[in-house]
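Yeah, one chain of the complex is gone here, protein chain that is, but the others are all in their spots.
Each chain carries a letter (A, B and C) given by its place in the written order, and its residues are counted from 1.
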Amino acid sequence: MITARPESVLAGSGAVSPPAAEWEPILPGLIVLLPLLGFVLNGILALRSARYSSAALREGRDWDPFAGPRPPATHRLPTWIGPGVMALAFALALVNFLGMMAADPHDPVVRSYWGWIVTGDLRIDAAIQLDRLSMIMTLVVTGVGFLIHVFSVGYMGRDPGYPRYFAYLNLFVFFMLVLVLGSGFGTMFVGWEGVGLCSYLLIGYWFSDREKSDAGKKAFIVNRIGDVGFLLAMFLLFQGFGTLDFVPIFAGAEDHFAAGGVTITAITLLLMLGAAGKSAQLPLHIWLPDAMAGPTPVSALIHAATMVTAGVYMVARSSVLYALAPTSQAVVAGIGVLTALVAATIALQQYDIKKVLAYSTVSQLGFMFLAAGVGAFTAAIFHLVTHAFFKALLFLGAGAVIHAMHDAAHHGDGHLDEQDMRNMGGLRRYMPVTCAVMWIATLAIAGIWPFAGFFSKDEIIWYAAAWAGAESNPFGRLYAVYWGLALLTALITAFYMTRLMVMTFHGANRTGKTASSRLHEAPSVMTVPLVVLAVLSVFGGWINVPDALGESFAGLWGALPMSEWLHHWLEPVTHTAAGIQVAGMGEAAHAAPVGGGEAVWALVSTLAAAVMVAAAVRFTSTRRYVRAAEDPGPQGGLRRFVYNKWYFDEVYDAVVVRPVVAGSRWCWKAVDTVVIDGFVNFTGNFARLAGWATSLFQTGQVNMYAFVLTLGVLVVLGATVFL
Amino acid sequence: MTDVLFVLFAVVATGGGIGVVTGRSPVASLLFMVATLASLAGIYVLFEAHFLAAIQVLVYAGAIMVLFLFVIMLLNLGHDYRADLKYGSWFLLSLVVVGLTAGVLVQGLMGTGETGLRAGGAEVAAALDAAVVEKGAVGVIADPLFTDYVVAFELMGLLLLVAIVAAVVLAKPRDPEAGE
Amino acid sequence: MLIPALYLSVALFVIGTLGVIVRRNAIIIFLCIELQLNAVNLAFVALSRYTGIEGQLYVFFVMTVAAAEAAVGLAIIISIFRHYETVDVDKFNLLKW
Partner (left out) sequence: MYGDWILHALIWLPLAGTVHVLVSSAERAKNVAFRWSAFVFVLSLGLWWAYEPGDGGFALESSASWIEAWGVGYSLGIDGISVFMVLLTTFTSAIAILGSFEYVRTRRKAFYALMLLLEMGVVGFFLATDIFLFYVFFELTLVPMYFIVGIWGGERRIYAAVKFFLYTAVGSLLMLVAILYVYFASGTGSFGYDAFVNAGLSLREQLWLFAAFALAFGIKVPVFPLHTWLPDAHVEAPTPGSVILASVLLKMGTYGFLRFLLPFFPDAARHPVVVAVMLALGVIGIIYAAWVAAVQPDAKKLVAYTSVAHMGFVVIGVFALTLNGLQGGMVVMISHGISTGALFLLLGMMYERRHTRLIGDFGGIGRAAPWFATAFVITALASIGLPGTSGFVGEFLALLGTFETHMVVAAIAATGVIFAAYYMLPMVQRVLFNELDRPENRTFADLSRREMAILGPLVALMIWIGVHPTPFLERMEPSVQAVLERVEDARADAGHTLGGED
């Protein structure tokens, strides 16, 4: 049943292909299937428990599964099933990863299970591809996913829809793994839309709330706009290659397309449209902040660590194609850096703790696209990984804060928005662990040495500079601008993150007297994942310490064999793209950055970030905040403009949504009802009118009938006789 | 001789026909009709159709006309003597149309009939006469009726049966008590 | 004699037609229809001398149909009369709905 496709032999037939060590993955399909199993089991439990709640609803009483001394089995079992399958999947992924490291294979291993769509010359297999890139992603998805599942046990433990929550979450991981492990664009698209579905379901998890289910819907529809781009790109690829599998496409792309040709540019731009939808990049970023309506662990898993990075993964996966289309790369980088900047400015003025983090995510994703746009695909993946660690940590930390605020709000005086930072302040006293780990994440995202974000973000900015300086880069000046914007954004990032921390954890408490007495640290089932993620946020960056830094700080780094480990690990995946880029722009692309060595830049940027952090601490802590209910909101044009998210939603509403709805109404009321049905009914009425006119001849007078009959006979006879 | 008789019968038949149309009372029209039927029976004899002539008188002039007469009397019609003939422009118009129809028919007869029909007519007539001699006036009709046309004949019987039932059902006075 | 008989047939037929068109009394209309039938019968009988015995057979059938028709038709007239107290075809228009 399980057979290796012969194509796997063809893989990497490009430049240098050292004889690959034989490597047999252990039950790779099971990694994907385990979360699906979890979904099925939890789904059954969810449907069972829903029967009880709906029955109670019909009888007009409330059903609280946690009323008794022990919750029912439907609410106990998911605790073990949900995180359990994730633990197993992670363990299996880890085993396979270690096996891969040991064997160090050069070529991807493709496992095909069945022919999914097989017709004519089209063959899309239900197949998974294990290579260095997909294994890294699998580890992130299952690893971070597992931690978030564990955190969810604490966060969602008292929710009546507990089993349903885990069913969706497991289903999401399943689709995410399909996306990551799929062996071709076709398979990837299954995961691509599948995660969109789960995102839809999870954002609208509390579906009785209109706003939340609106947000889910918005996410789905905006994602679909991107998906159309993905679809069309697939069609173009199929037309070019007759297949959608990664291996033959990437192996043949160089021979097939002229660098910078129209087709390849179209393909990559369309793919970028898909990526922009999924990863919330500029024209299509509007859904992600709304998506914060979902439970906070969902925001951590889907809207920070994994799903939204799918676009980056896809672009990195298609590195060969992008390397062949410099124009598209410029567009990708431009979209990325603009998104990063816009989102960062918006984050400056938000008060909702999750909204700040959401815009921060959009901004960081922009950085990843910038990386892909400057050909630094490894850096993109590197930032993706570190971002998964520290952003998941930030979201989960925010979740812990909201969790505490939620309990406080229940006992507080009057209405209290539990996510509004103006209602927080001074939480450090109540939740020291959360505060500590979130500071680590903040320093990581701000780019302070030696936290994870420093290495990854710095690499991106460095590459942008390198491309701006590359002599034969047709868009050199553009890249210089990008580089400047990226730097600016990095500084803003440090500022708004510090603002968030100070507003939440420091200064005076604004929760209210009665409420603040209920504030508490999260239970250990939530804090342990936080601590694990904090550790990863510190050390995660060490997997790709630049050689330049390694040399400059030889004494410090000599002990670590990790120098540019990720870069080397991904080499088989990215070397074709790198080769193309080197051929196109010369070695300069990877040589000296603008004005000086890498180590110098690293130092400067760390210092700059540190200054921003200090400035933000000073600025924020000296400012007096009032509670949300009493705050009139930001004053002044620019602030209001930023606070209202640059009015993107309003503009889209006026330019897209309203015209489409109005057009729909017009089609219905005018075209369908008046024009087409008008014509149809006219023919009907015309026939009726003609019938009425003819019926005037029907007098009921027999003599008349006989006369007309005779007349008819006369005519017929006359015709036969005389004609 | 036959020609004379034919002319006589033809005149009576035509006159009777006109009488039917113009008769002032139903009974008068009926009697004119009987005259027409009788003279037509005479013409049938001239054409050697003895059996038809007989049933023309018996069934048509006798039975059917009497049925008409019964109905007229049953309904007590004809006392008002109201002229139910439509005079005026309607009559003239009808006359024109009917006249034209007659003209067209005559034209058709003159154009195609004579020569075509006369040819070969003699042998058929002779054969027919021989058959009458051989089988008798009834036999000559009965023979094909019960052989080649037996299905049609049986259907005729069925039709008559249906007609009788229908007539009974239709003419039966509706009993208001039955609540139909 | 054939051709004169056919001319007579034509004459009787059109007279009958005229009667159907211009009379109001349903029974007389009916009689005129019988007249038309007889006109056709005459043509059949005349032509049977030139085409064969079938002409006479048709006359036989026509007579039978005429008898059936008379029975049903008169029954209809009776039932109409019961309802309308008249047989003037201008007084009722059952053929119009």
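In the analysis below, a residue touches a chain if its C-beta (ideal position, glycine included) is under 8 Å from a C-beta of that chain, and two chains touch if they have at least 3 such contacts.
Source: prediction; values computed, not measured.
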So which of the visible chains would the left-out chain be touching?
A
Hidden-chain contact residue, picked from the options A:Ser213, A:Thr268 or A:Thr309
A:Ser213
For review purposes, identify every residue of subunit A that touches the missing chain, sorted by number.
46-47, 50-51, 53-54, 57-58, 60, 114-122, 126, 189-190, 192-194, 197, 200, 204, 207-210, 213-214, 217, 220-221, 224-225, 227-228, 231-232, 234-236, 238-239, 660-661, 663-665, 667-668, 671-672, 676-677, 680, 684
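Everything that follows uses one rule, which is that only the chains that are shown with their structure count from here on.
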Are the chains arranged, by touching, as a line, ring, star, complete graph, or other?
complete
By the contact definition above, name the pair with the higher C-beta contact count: A-B or B-C.
B-C
Find the geometric centre of each of subunit B and subunit C from their Cα atoms only, then give the gap between the two centres in Å, rounded to an integer.
7
Give me the residue numbers in subunit B that touch at least two other chains, ranges are fine.
86, 90, 94, 97-98, 101, 105
Within subunit C, the set of residues that touch 2 or more other chains is 17, 21-24
Would you pull the subunit B residues touching subunit C in the complex into a rising list?
2-3, 6, 10, 13-14, 17-18, 20-21, 23, 26, 29-30, 33, 36-37, 40, 43-44, 46-49, 51-52, 55-56, 59-60, 63-64, 67-68, 71-72, 74-75, 77, 84-86, 90-91, 94-95, 97-99, 101-102, 105-106, 109, 113-114, 117-118, 120-121, 124-125, 128, 131, 140-141, 144-145, 149, 152, 156, 159-160, 162-164, 166-171, 173
Residues of subunit A touching subunit B in the complex
703, 707, 710-711, 713-714, 717-718, 720-722
Listed in rising order, the residues of subunit C that touch subunit B in the complex are 1-8, 10-19, 21-25, 27-28, 30-32, 34-35, 38, 41-42, 45-54, 56-57, 59-61, 63-72, 74-79, 81-82, 87-88
